[in-house]
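What follows is a single structure, and I will ask about it in a moment.
A single protein chain has been removed from this complex, and every other one stays in its place.
Now for chain A:
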Amino acid sequence: MNERRAARERRRAQEFELFVAGAGGRLLHAALLLTGEPGRAVGSGAGVDDGSRGTEAAERLLTASLARTYADWGRLRGEDPYARTRQEMAARFARTARRYRHPRGGVLDRLAPRERLVLVLRLHEGVAEEQTAAALGLSVERVRIICTRAVNTLRSRPATPPVAAARQAPGAAP
């Protein structure tokens, strides 16, 4: 009995590790957009391990969401663990949105937490309007309004943050 449980735990840990190795980067990026931290893209130079990567809150959010996915791993029944983690992360972020009101230097700094959440789900993650509405307990109309407002806010002001500018420069001049 105990041996079977141990074997199950081992398999779960292995599958989970593979999942995080594959999806971790993308999930952490989404978490970073939500928390509004600047973060630092892979390969953006030296000093990555200088203690403050600018991703602490996002890592906490992601770790807590992944822990739930780990606990529910045996009950996913074919559901995509990525979608499950994203859903958990969105719900967790919505619950604690007050913590993320203050600007931290990220791309979406000018947006309110809920606008960030809708924008990340809709545009970054490509979740359909109906699913976003269901996940956040909003009407489809409301999701559309929030998303449009967020898009307009981002475009209305000179928005290119230093990180984006640095990354776009090499691509623009081949």
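Assume contacts are C-beta pairs under 8 Å (C-beta built on N, C-alpha and C of every residue); 3 or more make two chains touch, one makes a residue touch a chain; residues count from 1.
Operating definition for what follows: contacts and distances are computed from a predicted model.
Protein name for the hidden chain, per its UniProt entry and selected from "Sarcosine oxidase subunit delta", "Rieske domain-containing protein", "Ferric-dicitrate binding protein FerR (Iron transport regulator)" or "Carbohydrate ABC transporter permease": "Ferric-dicitrate binding protein FerR (Iron transport regulator)". Per the touch definition above, the residue from A:71, A:128 or A:145 contacting the chain not shown is A:71.
Among A:104, A:124 or A:142, only A:124 touches the chain left out of the display. Within chain A, the residues in touch with the undisplayed chain are 9, 13, 16-17, 20-21, 24-26, 28-29, 32-33, 39-44, 48, 53, 55, 58-59, 62-64, 66-71, 73, 107-108, 119-120, 123-124, 148, 150-152, 154-155, 159-160, 163-164, 167.
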